[in-house]
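Missing here: one protein chain of the complex. Every other protein chain is in place.
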Amino acid sequence: MNAPNTPVPTASPALFSVERLSVAFRRRRQPPFVAVREVTFTINENETVALVGESGSGKSVTALAIMGLLPKYVAEVAEVSRVVYRGRDLLQCSDEARRRLRGTEMAMIFQEPMTSLNPVFTVGYQIAEVLRLHKGMSASAAQARCVELLDEVGLPEPRRALVRYPSQLSGGQQQRAMIAMALACTPRLLIADEPTTALDVTVQKQIVELLKTLKARHRMSVLFISHDLALVGEVADRIVVMRHGEIREAGDAEQIFSSPRDRYTQALLQCRPRTDDVPSRLPTIENFMTETECPPLHGEGWDGDGDGDGVSIQPLSPNPAPTRGEGSKAPLLLEVSGLKKSFYKRENLWRRHEIPAVKNASFTLRRGETLGIVGESGSGKTTLGLTLLRLHQATGGTVRFDGNDISALSKEAFMPYRRRMQIVFQNPYASLNPRFTVGQSLLEPILLHRIAADRKAATELTFDWLRRVGLDHEAFDRYPHEFSGGQRQRIALARALTVEPELLICDEPVSALDVSVQAQILNLLKDLQQELGVSYLFISHDLAVVRYLCDTVMVMRDGDIVEIGDVDSLYQNPQNVYTRQLLAAVPRGRDQGAGC
Amino acid sequence: MTAYIIRRLLQMIPTLLGVVLLLFVLFNWVGGDPAYILAGKVFSEAQIANIRHQLGIDQPAYVQIGIFLKQIVTVDFGASWSTNEPVSEILKTRLGPSLTVMVPLLILGTLLAIALSLVVARYRRSLTDRMVMVACTAGMSISILVYIIVFQYVFAYRLGWFPIQGWSDSLWTNLTTFAALPILIGLCVGLAPDLRLFRSFMLDEVEQDYVRTARAKGLTEKRVLWVHVLRNASIPVVTYVMAALPGLLVGAFLIERFFSIPGIGREVLLAVERSDFPVIKAITVYVAIATMFANLAADLLYKAVDPRVEFK
Partner (left out) sequence: MAKKLHSFEAETVSERGGRGFWSLAWLRFRDDRVGVGSLAFVAVFFVIVFLSALGVVASHWNEEVGIHDAPPDLWGWLTPAAPPEAMGNAAQRAAQTMENTQHREALRPSTVIDPLAETLMQLQRERTDGALSESRVVDPLAETLRILGADGATPSAVKEKSAEKRTSLPLGGDRWGRDVLTKTIKGSQISIAVGLSAALLATLLGTLLGALAGYYGGRTDDVLNWAYSVFNAIPYLLLILAVAAVLQQRGVMTVILILGLTGWTGVFRLIRAEYIKHRGREYVQAAHAFGVPDRRILFYHILPNVSHVALVKVSLLAVGFIKAEVILSFLGFGVAVDEVSWGSMLNDAYQELILGRWWELAAAGGAMALFVTAFSLLTDAMRDALDPKIREAS
């Protein structure tokens, strides 16, 4: 074993190594939950290592264990584990010694910049705090250094930003401030835990670029944690893929993308839809994880180093669906013209302040087709969906559904249309009533709209719908909390379909789900459309998902429709500047240009 | 800011009218004819009519409410029904003693609870924490009456450390002699609930993401608690303390009663026993007004401690 003070010189100097790290969480009346099991990897000087995995893979717990931030009262790190930094096993160090390392040698940034910054202190104070604590700087020296740091991370007007509170900054600016704080003492290792997940795609791009620049300038090592393999492909030198607390595969980024050895890694790479090629059906994790259905992939399947539009072999059904695109003659289902929705904020007793959420939206949707609405947060896409369903009252404009103007109907007269148009929401945890069994949730619309003759027939019908969305009828008596996110989304889908709607508005239905589950739900949506002929209005911030599912795409920004068009032409030949920006910001992993 | 304050002041008007209406209904209709109460046990119809006329309750309701409003504005509620002392005089002279007891009590109690809750928050989830909380619960479960009776009996009556009751004109004598035991009792009664509440404020903050950030910065645990957590927890603490301010005016009814402190609380109890309606009405209205101003002050202070708050 190494003596603590003399690190063994190796060919590539490992700044940092994690050896056989296992972390368990104590539970009441149950054996401890092992969140991380025997994880081993190293980070070299000036290297970016990425930890990739879906939720519950243990990647964040690993990071917290490295930092020594796991709460002692629940988390237990195994005896054999070692976290070695410059030859010292940190797990053997005192709490005080570890504290001194934090902020100086190793720093961390988090997923939610909004909640991770202290809301009642100014940005300047929070950064200066680090400098004064670790470097013993005077107040004025610290302030001067803060300005430099804020300037370096690209905050506009750093002097003014100094005295701002976190709530006065945008999400991207908050994350920049977090980075400035982490950089204050120029740490050797920066741990970034999903640093861009809460941000819009264009902002994500900027933050990732910033991290790359800073890393190069300060010759830091970075541990980049993300669920997004494509994003990781743009930043990482080496990638560690984790699942259920264990490492599935570790290797050079090039190798992971070009010839992944592990089935799970292959699955992760394949189930994610891409903006530059459209399979008719996404492979799902089961396709990879069961031996018999293993697709022949090695060496040929993934067009790893190509320029992106090379011919790639689709593992399951190689031909694009024939129904896609060009000049469908199906009848119009939905015609929206000049739709407007504003919210009002009372300024004082007499004046109201108008906040337009949707300005003058006009578009059409044909039967059996899918219209994608793409936009970043605050673009008005969700409001548009809710307004169409009259869950919000429109401020102006007309909506024609199947030829009838439904925008001015009374509540009673609109009732029949409540059967004909339905919605699936983003958050599968909030969209089902937690106190209702699945059966109760599904029966209600059937009984309310008198779709089945009696309760027995209605129950039969719910069993049928559960089966169609891929669930067992045992689900009937269970409560939502007993299902996973993907299953809940299936239930929500079944509930919306019980009334046999002609239009289904899908509001970010897969955004809250893991990549592997996303693929299943997207496939399900596609199958159901073919089976039922239902039209989708598919709202999403995710351009790749929209590309996979939609016939027509509409891009929204700040309540305006900036571009609308056929999916293929819009993706291949975007007319609007903003659309181009959006498309350019989508992470593509390794297949567009090499390395970082 | 000014616009906000003006708007808030305007919003007080309907609330105040509501309070007036509530009291009017309560004292004129719910409790029966006040003339009979004033007349006492022996009366004739002529006396009743005379009293009704004097009180103005033979007039239509809106005129009476008008009179009530005028009384509020001019601070002239006439004389007490039982002692004939002018009500305004009662209000003026009784306020001082109440504040003498309550102001030190509020300040000391809050500081003590904040300090102890931070200590408890440091040992959260430990056995000590749990024991302290159970002890607090037990302490809260004993009636304030028992505290007062026992403390007065033991410390004043048996041990003679404090005077049993009494009051003087000198603020200093009052504070050091007569108010000492009442304040001590108030501290003992108030500590347990305050500690529990403040601890929950602290623990709410300890779970937040920014605390993790602060630790990731390498701050000491002491600094995390005393700077980052305390600063955030001060927001609900301020709200809570401001909400307790109007209570200063009423004082602690029971403490004033037991120790014969001539404060507002004791006056209210006396008035309730003697059905002295003008006194109760006046005290209630002015305390309500004070409450509304305290709420406004609380919101302004809120802005000072929480930069996220914006006045709309």
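A and B label the chains in the order they appear, each numbered from 1.
Convention: contacts are C-beta pairs under 8 Å (C-beta built on N, C-alpha and C of every residue); 3 or more make two chains touch, one makes a residue touch a chain.
Given the structure is predicted, the values throughout are model-derived calculations rather than measurements.
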item	value
Residue of A:L269, A:L432 or A:L525 in touch with the missing chain, whole complex considered	A:L432
Option from B:D58, B:E89 or B:E207 whose C-beta touches the chain left out	B:E207
Touch with the omitted chain, as defined above, among B:M140, B:L175 or B:V305	B:M140
Hidden-chain contact residue, picked from the options B:V132, B:L219 or B:I280	B:I280
Where the unshown chain meets chain A, residue by residue	25, 27-30, 33, 35, 56, 60-61, 64, 69, 71, 74, 386, 389, 391, 414-415, 418-419, 421-423, 425-427, 430-437, 444-445, 448-449, 477-479, 481-483, 492, 495-496, 499
Interface residues of chain B (partner: the chain not displayed)	14-16, 18-19, 21-23, 26-27, 30-32, 130, 133-134, 137-138, 140-146, 149-150, 153, 157-158, 160, 163-170, 173, 193, 196-197, 200, 207-209, 212, 240, 246-247, 250, 253-254, 257-258, 260, 262, 268-273, 275, 277, 280, 283-284, 287-289, 291-292
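The working rule: only the chains that are shown with their structure count from here on.
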item	value
Geometric centre distance via CA averages, chain B-chain A, whole Å	50
Touching residues on chain B, where the partner in the complex is chain A	3, 7, 10, 125, 208-210, 212-220, 223, 228, 231-232, 235, 305-308, 312
Residue ranges of chain A in contact with chain B within the complex	67, 69, 73, 99-104, 107-108, 110, 112, 115-121, 129-130, 133-134, 165, 167-168, 178, 181, 345-349
